[in-house]
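Notes follow the structure.
The other protein chains are all here in position, but one chain of the complex has been omitted.
After this line comes subunit A, so read on.
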Amino acid sequence: MERIMMAHGSGGRLSHELIHSLFQKYLGNSFLDQMNDATIVPGQEQLAVTTDSFVVSPLFFRGGNIGRLAVCGTVNDLAVSGAAPKFLSLALILEEGLPLEELERIIQSVADTAKEAGISIVCGDTKVVERGSADKLFINTTGIGYSNRYFVNPQQIQPGDGILITGTIGDHEIAILSDREGLEFETPVTSDCAPLNGLIDSFFQVGVKCMRDPTRGGVATTLNELAQQAGVSMLLKEESLPILPGVKGACDMLGLDPLYLANEGKALVIVKPEAVESVLQVMHAHPLGHRAAQIGVVQEGKPGLVLLETPLGGKRIVGMLEGEHLPRIC
């Protein structure tokens, strides 16, 4: 089996081979083919730029791999900011010894996901580090998007607004956890990792005030940040949270709270009250949004306070998590 060697990152023959046989083969396009020190891309007045680094174990998991994740993560950050993602950079840090075949599958997946998202990889970089200096493969992507729609921004959030989620929560983290640790839950869960720009394009309309993708820290952390920034309180309804039975079962077993689990293909959307129904309807029509639901409302109250109403009508505070959920029962 062919593996990554230090020479693959030296800039010499092996580097070139890698670029030709892999990156250009799968990712090639008019921009990448310029092969200059910098790529010239067409622009406009308002650009959105974001960057993210991806380190995940295992590299391959149910529903995706690190390549797909690296494209989705950055595309989604642009998309929830209200921008249309266009260009992506791709920087790889490879650990000596990584099987080339795995790298190829990942690059293939980057290409497929880029195509799915309708964006181009426009520049890239590869470094190889010695065995043990990195864990197999790290990816950084920077994304550029056209921000020609009106600005989405937490300052517009007001009491009465609806809080929507585009689908089930916690899928990604449970999928990763079960694959990494070899946990076989009753119903296996697949990562939700997906580019959201198509879905967001479909429902984006006047009335959408703010969007966020609840990745690390999950819905709870994201809404806490949002509520703080907007200076409002939020009330979620436990019954309305879309949760797959597999995720629920895993959470019950492990003592995890789905509200704090990472998602990679979901957006939280704050919508003015009149628009809730129509936005939901459009979401439901999209393949990535058929489990979309209103999970709560923005309300007056202590700024930053996020509450969850249980089926019995009681409420509990959904705070920012400090570390782990330590046992409390005395």
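For the reader, a short list of remarks on this structure follows.
Rule of thumb we're sticking to: a contact is a pair of C-beta atoms (placed from the backbone, for glycine too) under 8 Å apart; a residue touches a chain by one contact, two chains touch by 3 or more; residues count from 1.
Going forward, contacts and distances are computed from a predicted model.
Candidate names were "Cation:proton antiporter", "Peptide/nickel transport system ATP-binding protein", "Carbamoyltransferase" or "ABC-type quaternary amine transporter", and the UniProt protein name of the unshown chain is "Carbamoyltransferase". Residue A:Gly323 is the one among A:Pro42, A:Gly132, A:Pro287 or A:Gly323 that touches the chain missing from this view. Interface note for the absent chain: among A:Val49, A:Leu100, A:Leu254 or A:Val282, the touching residue is A:Leu254. Annotation for subunit A: contacts to the undisplayed chain at residues 177, 181-186, 251-256, 307, 310, 312-317, 319, 321-323, 325-330.
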